[in-house]
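The structure appears below as structure tokens.
Missing here is one protein chain; the remaining ones are kept as they sit in the complex.
A, B and C are the chain letters, set down in written order, and residue numbers restart from 1 in every chain.
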Amino acid sequence: MASAAKKIGVFTSGGDAPGMNAAIRAVVRSGIYYGLEVVGIIRGYEGMINGNAQVMNLRSVSNIIQKGGTILKTSRSTEFMTTEGRDKAAIFLKKENIDGIIAIGGNGTLTGLLEFRKHWDGQMIALPGTIDNDLYGTDYTIGFFTAVQTAIEAIDKIRDTADAHERVFLIEVMGRHAGFIALDSGIAGGAESILIPEVDTEVNRCATMFLDGFKKGKTSSIIVVAEGNSLGRVTNVANRLKETTGIDAKVVIIGHVQRGGSPMVGDRVLASKLGVYAVEMMIEGQDNVMAGEINGQCTLTSIDDAVNNRKLIDPFKLKIASILAI
Amino acid sequence: MASAAKKIGVFTSGGDAPGMNAAIRAVVRSGIYYGLEVVGIIRGYEGMINGNAQVMNLRSVSNIIQKGGTILKTSRSTEFMTTEGRDKAAIFLKKENIDGIIAIGGNGTLTGLLEFRKHWDGQMIALPGTIDNDLYGTDYTIGFFTAVQTAIEAIDKIRDTADAHERVFLIEVMGRHAGFIALDSGIAGGAESILIPEVDTEVNRCATMFLDGFKKGKTSSIIVVAEGNSLGRVTNVANRLKETTGIDAKVVIIGHVQRGGSPMVGDRVLASKLGVYAVEMMIEGQDNVMAGEINGQCTLTSIDDAVNNRKLIDPFKLKIASILAI
Amino acid sequence: MASAAKKIGVFTSGGDAPGMNAAIRAVVRSGIYYGLEVVGIIRGYEGMINGNAQVMNLRSVSNIIQKGGTILKTSRSTEFMTTEGRDKAAIFLKKENIDGIIAIGGNGTLTGLLEFRKHWDGQMIALPGTIDNDLYGTDYTIGFFTAVQTAIEAIDKIRDTADAHERVFLIEVMGRHAGFIALDSGIAGGAESILIPEVDTEVNRCATMFLDGFKKGKTSSIIVVAEGNSLGRVTNVANRLKETTGIDAKVVIIGHVQRGGSPMVGDRVLASKLGVYAVEMMIEGQDNVMAGEINGQCTLTSIDDAVNNRKLIDPFKLKIASILAI
Partner (left out) sequence: MASAAKKIGVFTSGGDAPGMNAAIRAVVRSGIYYGLEVVGIIRGYEGMINGNAQVMNLRSVSNIIQKGGTILKTSRSTEFMTTEGRDKAAIFLKKENIDGIIAIGGNGTLTGLLEFRKHWDGQMIALPGTIDNDLYGTDYTIGFFTAVQTAIEAIDKIRDTADAHERVFLIEVMGRHAGFIALDSGIAGGAESILIPEVDTEVNRCATMFLDGFKKGKTSSIIVVAEGNSLGRVTNVANRLKETTGIDAKVVIIGHVQRGGSPMVGDRVLASKLGVYAVEMMIEGQDNVMAGEINGQCTLTSIDDAVNNRKLIDPFKLKIASILAI
């Protein structure tokens, strides 16, 4: 396609996720492989506004595939939420002759691109980089595999103590709007109960099930709680549980460790595939799309669809979670 | 279905794989949930022949989801390869009124079931439990995620030394017939080259590529080698490389550690899904099938097809492996 | 010594610590090796009171050296704090002809022994099992190595995010009365500041140092905070820091994961040494002592001294922590 980008900018934005570096590496290396010039924009939209960027070469991305965080830094730019901010960003890109951008981030990052469309007419391709796995148009997001593994390693450790003390633990994992991390880590952690935003929790039913378990001889219990579940944050859940059952559960919030760490194989491979694919689609002239993987195949979804559709929880997972908790 | 099994036996056979315990747990718990009697057969086919089995209850499988190995033990039974052996096994199952078996294992285990068909007419369902991921009819096998993660953790460590000493390392991972572990761990480990059984390696082309890398300024290098690649075991590869390039590569064989360890989330969730699904299919009256997961959905494949078809390597992964090695 | 114990009871009490199982294993195996009968008392002092115990053999402790938690369970017994409770416990031991006990736990457990002395005249030997490392009479306690490693793995992950977002993180580690975990994980985590109970923190001085770091070009920062530091729990510290510097630090509480997990080599080896040594000292007729390791040598300290003396922080570590934070 005659008009396809010759010089592209790549950046990470919003919450960091393990595998972002692997994605940057794949974009830079495949960009160079295909003859593009690649610029790394620092601190996401913030860097576009302030003109903070650097030319990337093979060296810039060597030995980063295994590293957590993002070498390009990230931020949540408030200035980019203003028309003036977005104008500044567009001016910078034009001045630098950057005619395509590859944005790695989650829902907020993609929404930013939708707004930016009105200010700039270069090609825009997004890569789903967020631990939450809550983007439509891809089976998994870059960072999810590692976050859920980090959660399970914490849950395994807490189970040691739960067993030793015969206690109940409520473990809060990330997920304000989606229960993917909670569901997978709950199943894998052998949790007695899993509270997720997608399913309303009746505290009485939960309590009954819970007391039943103790009647059947269970002496310890793990409940995995997504931040955005219907009973509220984990301390609220503990209070509700105390009121209805009298049980004094211990509370653990896994927190920010879920964002960090060396990415698991799954995130590195996904990031590598999508990074190369995004560059190929850039060269093909694609615009305004998110590169995702569905059923093992790289696929494009319009950014609008990716942002505005809800990815559903696998109902069979919900079912087995309750069967296996007997 | 009137004739569906009421008492089932579950066992693990062949090479052990992380997640086998999670699969046993899922079979036992969902079996009990659905009102079946579940018996654990010890040491795979060996236990059938010798009548080594025990009734399983909820307690038998508590706190095992996170454990490597298999609580039911495993073996490669030579006696089962004989008609007499298989007859003995059939007699045991009849005597115990076991009318369905769920076998967790790899290619050899499934082939055993095909032979056993002639001796016993109960229901047979297989679960793909092998680190090699070389079974047709499922996107992933139970154990693969962990094995490839173990490989990458070793590769990451070796890269520290490779960088420090500016050396070349040849790292052999498991895979006599399939390159799945090598391909994913090679991509994720940023390997300069990946040798797999599915692709013939021309030693000269490999050497050229290799020397090119050094000319371009690379000072260290990782090559991931599947056991079954066309140049032979890793020490042969090292010799060939030495002959053609003069480079003295260090050899590391990751070996049996790839079979062990606490299963990753991916293996635990897959094992949990397939275990429940296998029990449900048993109750539905299914027979002579392997329960797998394709595109996120549980699916049945005839054991014959699972054994006799070859699962293909993702060609896009091969492509990005070479692009990203520039 | 003619009167030395022939039948001993072993138990774990108080907060669980990684390596308690390794200690139990060492006590049981060496007890059997030296011809003693060994009984495992369940749930610490609670089990003595309720007569909950079981004979241990070589099998009882096989394959537990690598496991977190404690197979003998643990508890904080309120009944044992009463004279009646302790009397019941003494009656049980006499009835069972247990003439020596080996108690694995921390400060509370040892204090319990001091009280129990008035009720029972068998031999009592303690093993220091607590993640806090706050017992006098041993360089390290069983569980400390693992807890501090768990903390550092969390800190390493959080640093990824701190760097990516250029943020300040306050990380709370365990330690109500002692800063051992905080000091070692702070040094090893490259923390900019470490707040421990042993040193009064002046919030202004801390703030100044902190702002200086940012002036010198630091863009992210990790502060490690022991629970018992002089500014209070980590959320208080965050508020104080906000007031004095305006900086909005993120708060992470590592929490209960520090108690769990497979014990590090250090804890396994220490537990193995002290377990064997405690049995040997039991046979020698020792009483009312804690078995510890000082300068690599097994040593006895009276329980009174162990409980009532304060183990000091290494001043050179304090010094290097501040030098290396420049």
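Things to note:
By our rule, contacts are C-beta pairs under 8 Å (C-beta built on N, C-alpha and C of every residue); 3 or more make two chains touch, one makes a residue touch a chain.
Note that the coordinates shown come from a computational prediction; the quantities given were computed from them, not determined experimentally.
The chain not shown here is in contact, across the full complex, with B, C.
Contact with the undisplayed chain is limited, among C:L72, C:I187 or C:L231, to C:I187. Which of B:V252, B:V289, B:V307 or B:A325 touches the hidden chain is settled by the complete complex: it is B:V252. Between the chain not shown and the residues B:D87, B:E115, B:D156 or B:D304, the one that touches is B:D156.
For the chain left out of this panel, the touching residue among C:V38, C:L72, C:I152 or C:M290 is C:I152. Among the residues B:S75, B:Q286 or B:T301, only B:S75 touches the chain that is left out of the figure. For subunit C, the residues touching the chain absent from view are 22, 25-26, 29-30, 32-33, 58-59, 63, 65-66, 139, 145, 148-149, 152, 156, 159, 163, 184-185, 187-190, 216-217, 262, 264-266, 268-269, 272-273, 276-277, 295-296, 298, 314, 316-317, 319-320, 323-324, 326. Mapped onto subunit B, the footprint of the missing chain covers residues 12, 16, 18, 20, 43, 67-70, 73-75, 150, 154, 156-161, 163-166, 169, 250, 252-253, 255-257, 259-261.
Just so it is clear, only the chains that are shown with their structure count from here on.
Both subunit A and subunit B are touched by no common chain.
One simple way to say how far apart two chains are is to compare their mean CA positions; for subunit A and subunit B this gives 29 Å. Chain centres here are Cα averages; for subunit A and subunit C they lie 36 Å apart.
In subunit C, no position touches at least two other chains.
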